[in-house]
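Here the complex is missing a single protein chain, while all its other protein chains stay put.
Our next item is chain A:
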Amino acid sequence: MAEREERRFAQVSRESVALMAESAGVELGEEMAAVLAEDVCYRLREAAQSCSQFMKHAKRKKLTVEDFNRALRWSNVEAVCGYGAQDALPFRSGKEGELFFVEDREINLIELALATNIPKGCAETMVRVNVAYLDGKGGVELQGAVPTAVQSLSDDLLKYYQQITRAILGDDPHLMKVALLDLQSNSKMAALLPYFVYVISGVKSVSHDLEQLNRLLHMVRSLVQNPYLYLGSYVRSLVSSVMYCILEPLAASINPLNDHWTLRDYAALLLSNIFWTHGDLVSGLYHQILLSLQKVLSDPVRPLCSHYGAVVGLHALGWKAVEKVLFPHLPAYWANLQAVLDDYSVSNAQVKADGHKVYGAILVAVERLLKMKALSLSHPGEWCFNAQTGSLAAAGGYSSPGLSPPPQSLSEAAFGIASHLQAGSGGCPWEEWAPVSLPAMYLELYSFFGDSLAVRFSTGPGLDSPPYCPSALLREPKKEALGQGSNSDTARKMPQLTANLSISPRRDGSPRTDPPPPSLAAAGPGRSLPRSSSAQRSRYSSSRSAQRLTGLPRDVFPKARFASPQNGPPTFSFVIGGRQMGQRCQGRRPFQTVFAPTPPPAAVPPRAYAHKLPVIGRVGKPVRRWTCSHYSLLLPL
């Protein structure tokens, strides 16, 4: 008790007093120093006690230097100048540990004086009123959530928002590119996130306009890749917008001249991208996605383009998803598809063409399924596929977010077990799902696809040899090789670069040449895309660092998307993927990882805030709070 009492106060030791006296040029005796030290302690306490009243009367909770100075002034002591800054002063300890000091950097006054970026004065003090509670009831159920202090968007932010949305949805492709790039790297627009998400949810209103849909999807991509943004539960809304593009029979697809297929492919890749990079923000997201894809697939009333979307969606989510959902459903689905494909009537031509698209998509999906499965069984030591298995396993077991594969473990046994375990215990809808053995699976698939399947499979398994589509493959050693060389830990850290040449499948409709969905070259510099989901034809290893340096994929990407390759020349795209291996969040900036794990978000349908646009908060605040507000911005759509 005694000691606790003592320690409640700041103590100035006699050594400190002696030291200070010395620095002032006074020699103090031991006794004198002791007496002085005690008196100084007392005076300090006294001042601390009397300064608290200034804090209380200023109706603050934080005691400021100013308060302390006031107390000193009123007790006829000189105030201490130079510490009035509002920011907390960093208190550092010296290397030796015994020395503590306030960091006080030198400021170059000349530089400061001549600086051109003179800060603007802070905004005008003003009073705003809002009705917080009506008849004492208004906010009863919302208590704690109703924002009474309305932080309006600053003019600058508002302008930014307008400029960005106008540029992205406008006519100038170059402007759009710049806007997308900025959206992807701007660190100060967190406050606008809900507005952008809302804009994106406008996909449903522009389903007739492929171009606009595309742009909105690009906006999604930029937001997803912005390392400074914490998407929180907005992920759900983004996912639902993207799923809309994948699955819905868009108005634009009525016209066969519209290339909505590419849109679906792109959206599917975007979906897997969101899922791999932000899936941890919303629990159970994987299963929700699988469920809705399955629902679409098993609904014969849906048009073929929806089915196509479901297939490419599954494919994008990885071979496990294909195995779980598409493969068991294939026998039932095949009958319908076969009927379409066998109908050679002229009136059926369009539908038949669509059927071929679906056929091709399924073919690509199952081929990869076979290949990956074979690899996972027969090439235990192969690091590349191993990694894939691991990340997929993580996906399969995603319903428990904390569960991730052992990050460093590379032994096949460990992974194999892990993936099976997790797959088995994964989601409820696939609880009864039992893995079919590879030969059985192959036999069954062969019965559907015949030789077209066999050829590909037989050529597939080798790692270094291109698994299939030899003609379309192009290797690009490039500078990644250099990165590989510099990487000391090649076996574990090698990401891949995929160069992918896809021949535009649009018009020929032939299942043989039908490629998998065009790759999404989505890996931005700060984020690595789990490569398992993208169609991979070949792999080049490179170090993660080298990959960060490449600005290439980003530049290539918009061209790949917007060159509108009608039948035309083959498009190139690069997929750079890093091995994820339970490090899913590493691509994001460290500061984002300090966010507390979001609780499962309230099931707010994306439209819930359509009419009440969220109030703009700050990055540090939980995002949930934004969802209730009475203030809105007009949507420039």
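Criterion: contacts are C-beta pairs under 8 Å (C-beta built on N, C-alpha and C of every residue); 3 or more make two chains touch, one makes a residue touch a chain; residues count from 1.
Going forward, contacts and distances are computed from a predicted model.
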Omitted chain (choose from "Ragulator complex protein LAMTOR4", "Proteasome subunit beta", "AP-1 complex subunit gamma-1" or "Transcription initiation factor TFIID subunit 5") - UniProt protein name: "Transcription initiation factor TFIID subunit 5"
Chain A, residues in touch with the chain not shown (by the definition above): 1-2, 5, 8-9, 38-39, 42, 45-46, 49, 53-54, 56-61, 66, 70, 74-76, 122-140, 143-144, 146-152, 618, 625
